[in-house]
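Structure incoming, see below.
Of the protein chains in this complex, one is absent; all others appear in place.
Note that the chains take the letters A and B in the order they are written out, and that residue 1 is the start of every chain.
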Amino acid sequence: MTERPFGITLEVGSSLANKTGSWRVERPVYVDRLPPCNDACPAGENVQGWLYQAEEGAYEAAWRTLVEDNPMPAIMGRVCYRPCETACNRAKLDEALGINAVERFLGDEAMAAGWELPAPATHPHPRRVLVVGAGPAGLAAAYHLRRLGHHPTLVDASEHPGGMMRYGIPRYRLPREILDFEVDRLLALGIDLECNHRVDDLAAAMADGGFDATVLAIGAQVGRRTYIPAGDSAKILDAVSLLHSMEGEEPPRLGRRVIVYGGGDTAMDAARTAKRLGATEALVLYRRTPERMPAHPSEVEEALEEGVQMRWLSTITAVQDGKLVVEHMELDDSAFPRPTGAFEEVPADALVLALGQDCDLSLLSSLPDVKVAEGLVDVGGDLMTGHPGLFATGDAVSDERTVTTAIGHGKLAARAAATWLEGRQWQHPPRHQLADFEHLNPWYYADAPKTLRPRLELARRISTFDEVEGGLDETHALFEARRCLSCGNCFECDNCFGVCPDNAVLKLGPGRRYRFDYDFCKGCGICVNECPCGAIVMEPEVG
Amino acid sequence: MLRQIEGSRAVADTVVACRPEVVCAYPITPQTHIVEAVGAAVKSGALAPCRFINVESEFAAMSVAIGASATGARAYTATASQGLLFMIEAVYNASGLGLPIVMTLANRAIGSPINIWNDHSDAMAVRDSGWVQLFAETNQEAADLHVQAFRLAEELSAPVMVSMDGFLLTHAVEQVDVPIQAEVDAFLPPYEPRQVLDPADPASIGAMVGPDAFEEVRYLVHLRQLQALDRIERIAERFAETFGRRSGGLITRYRSEDASVVVVALGSIVGTLKDVVDALRERGERVGVIGVTTFRPFPHAAIAEATGNAERVVVIEKALSPGVGGILSTDVAYAIADAKRRVATVVAGLGGRAITERSLLALLDDALAGRLEPLEFLDLDRGVAEHQLARLADVRRSGAIPENILRDIGVTGFAPHLGVPR
Partner (left out) sequence: MIPAEPVKFYQVGSFAAGNRLLPAELRTVQADASRANSLTSGHRACQGCGEALGARYVLDAAMRATDGALIAVNATGCLEVFTTPYPETSWRIPWMHSLFGNAPAVATGVAAALEARGRSDVRVVAQAGDGGTVDIGFGTLSGMFERDDDVLFVCYDNQAYMNTGVQRSGATPPAARTATTEAVGPEPGNPFGQGKNMPALAMAHGLGYVATATVAELHDLEVKVVRAMEYRGARYLHVLVPCPLGWASEPADTIRVARLAKESGLFPVFEAERGEVTRVSSIRHRVPVENYLALQGRYRHLFGADGTVARPDIVGRIQALADANIARYRLLEGAEP
């Protein structure tokens, strides 16, 4: 090329010498916000994180992210009450994401493929930790302690591990081969388990075993009773015992008409179990309104589908001669139920009380520095009791008595105990700001309805203990995963890279996200507005 | 090849021989015959490869040429008068961008009043546009200048306008030795653009230049024009070597070496002036003629040298700068820059009025006798003008001047629809 005319003809791209970043008064910054699913997950699962991997079909990677927090995805994928889905921002667009279904898919894939849990770390000074109770909290605590390189010893009073997962959740919700598989896989990491080992004196057990720390994870195994005047012939039992007995040799005999008293998930389990045991009539009585029932709506729905009847605003005042005396209630001005004086007799062959459970904390009597209040062990933010090195977790410290909560609590207790063993006090890491719906730009998400999980047809459901809910096949699991909005976390949609009028966003390649080129970014903020998931914020320019 | 041919056709055939690759045309009298003939050559395949584009205006014509030239194509168009003014924004732009476009200007008056006949008002309107402006004295020179124009434009990377008098040359049929293809090919190398829009070597052409560099850019345009003075002479010499005849150059001199009165003029009137000079010489008068072939850049040194022995310089020009008088004469006076010699300006032939030998003889007699005013209007009917002035003095709103004058000279009867003048 000959020399170009001066002034009027310019060499291409020469404006890169003009650093327009100096115009800026605010700068965009990439952030990670806490997605509501993660925020709501009692097990602290990085839901968005593993969905992100599942979206790509990287199921093993997704599963590995999942088991960072929860070693039992196949169980969780069946029994969790899905607070993540309740919190899911997608519900404001169309329907909440079927997170739980994808979790189950991953859990089942892992079982089928034989993926191994991550190998425990090698700790320079491994310690011995006693974990009392092999329910979800104890198993989780043991898992996380083992992963950190410590040597937990699990002891449990029952014949088999699993706690309420085995003795409280009916098989039709959690097939036992799933439970056994995930527990066995966990134990195989090198966790000692002693079943049929009831600890009556914790101080002695701790001292005898020479443990460096102890995690108390005994669950709430004692069914709560209420006083109901009853004749001798009345068959009254509690739901915990009923469900526990389902694991024995002989199924219990309840008769044709079974009344369940209570409104929680256990009440639903008891009623549905009664149906399966041959009851022609299973009636749930609850003293308040349906809106106040603590049972998960999906449990209520499934129970109703199976023919369980429900009667609200009803209390049982007496049991006699195969009949219950039921008093109708009404709501007072503060929406509290109060007696009306109107009574009714309801025929019943058995009454199952599902009024809640308590922990048997008698083993703590030898530890005066451990305080107990209203049936719960008093612990600090690090779950440590008044007794140094003794941590309490799960049902023993929480009214939120679900498997998921227990698993999260177990993890917390393990981390706190391990930190204490290092001579420090555990502190919860700072949480990111919540990625609520207002941070999203929902325009970018295509409309897509939730994929329904296949269900066992009704006739088979009410006659057998076969699992009611099926899993998603891969296509649908993938579809479901891809419905994730990735709230508050960059999912590399390239939108910021695309919408910048100043080409001031650098694309760093798969998995590496983006970087702002502050030499040229003028701070217009389009990237912030157009980020679908709210992962960019504007910050004042300093200096 | 010697042919008895219309001037427009001679120019068209010459342009075709110069192998332009893009030709754009918009009709305006008196240049239409040129582009019609070029268009026919493209349509027939005689000129190929070439795209002939019928545009919707002269503004588009010059703009198409700009785009084509910037893309490395030899580009040509032709226009006249109003057409030139309509494209004037693009005319300036073409030179600013340094694009070697060649354009024929079939000189014609500018309205209002609208007038299709010849004068040089159009060329004068773009004298500061940065184009090289060449004036043809004859149709032979008109043809030859186009061959030189393409070479000059492309060597300089600047546009060149070849002026030829409308009708007087464009429509005159006379003998022309039309340059043949082999000679043109020998003289005119293929176009090697200085800058070109090319995906393989991209550049941004047509930047905005602010106060920090604008003066320098314009100064460089000026220098480019000054360089052209040299090149024009050399190209004319080279042309003479190739074609065996002299055409172009900065100026032509006719019996001016010893002349006491030298007449300076542009275009075809120079030929008439030569006859007048011959007649006066026969009477023993020392008169001569200088034809300005290169009007822009202005050949100050050549004019100064050529008029060095003259006592008087008379500039005859077919243009008027109202309120000033002459335009060419301003340049000539500046070139001479000699307070002792007066430069007289004679405005002549506006709007196609014939410049007769008789009038010129009388004019030069006056010049020789020292009777010329600094500004003269040749063959001006002062009676008509004075009548209008008187009417203006009487009535504040006296009607349209052209209409009144037409009535004064007795032609209003041809336009009864104009109504009764107030």
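Some notes on this structure:
Please note the rule applied: contacts are C-beta pairs under 8 Å (C-beta built on N, C-alpha and C of every residue); 3 or more make two chains touch, one makes a residue touch a chain.
For clarity, every value in this text was computed on a predicted model and none was experimentally measured.
Here the missing chain is touched by one residue of A:Glu68, A:Glu400 or A:Asp517, and it is A:Asp517. Of the candidate positions B:Arg51, B:His171 or B:Arg342, contact with the unshown chain belongs to B:Arg51.
Screening B:Ala203, B:Val221, B:Ala304 or B:Ala362 against the full complex identifies B:Ala203 as the residue touching the chain left out.
Contact with the chain not shown here comes from a single listed residue; of A:Met111, A:Val325, A:Leu434 or A:Ile526, that residue is A:Ile526. By the touch rule set out above, chain A reaches the unshown chain at residues 7-8, 10-20, 23, 55-56, 443-448, 451-452, 454, 470, 473, 475-476, 478-479, 482-486, 491-495, 497-504, 507, 509-510, 517, 519-520, 522-526, 528-530, 532. Contact residues of chain B toward the unshown chain are 21-22, 24, 49-51, 53-57, 59-61, 63-73, 75, 89-90, 93, 97, 197-199, 202-210, 212-213.
What we mean here is this: only the chains that are shown with their structure count from here on.
In this assembly, the C-alpha centroid of chain A lies 92 Å from the C-alpha centroid of chain B.
Against chain B, in their complex, chain A makes its touches with residues 1-12. By the touch rule above, chain B contacts chain A in their complex via residues 96-98, 157, 192, 194-195, 201-207, 209, 213-214, 216-217, 220.
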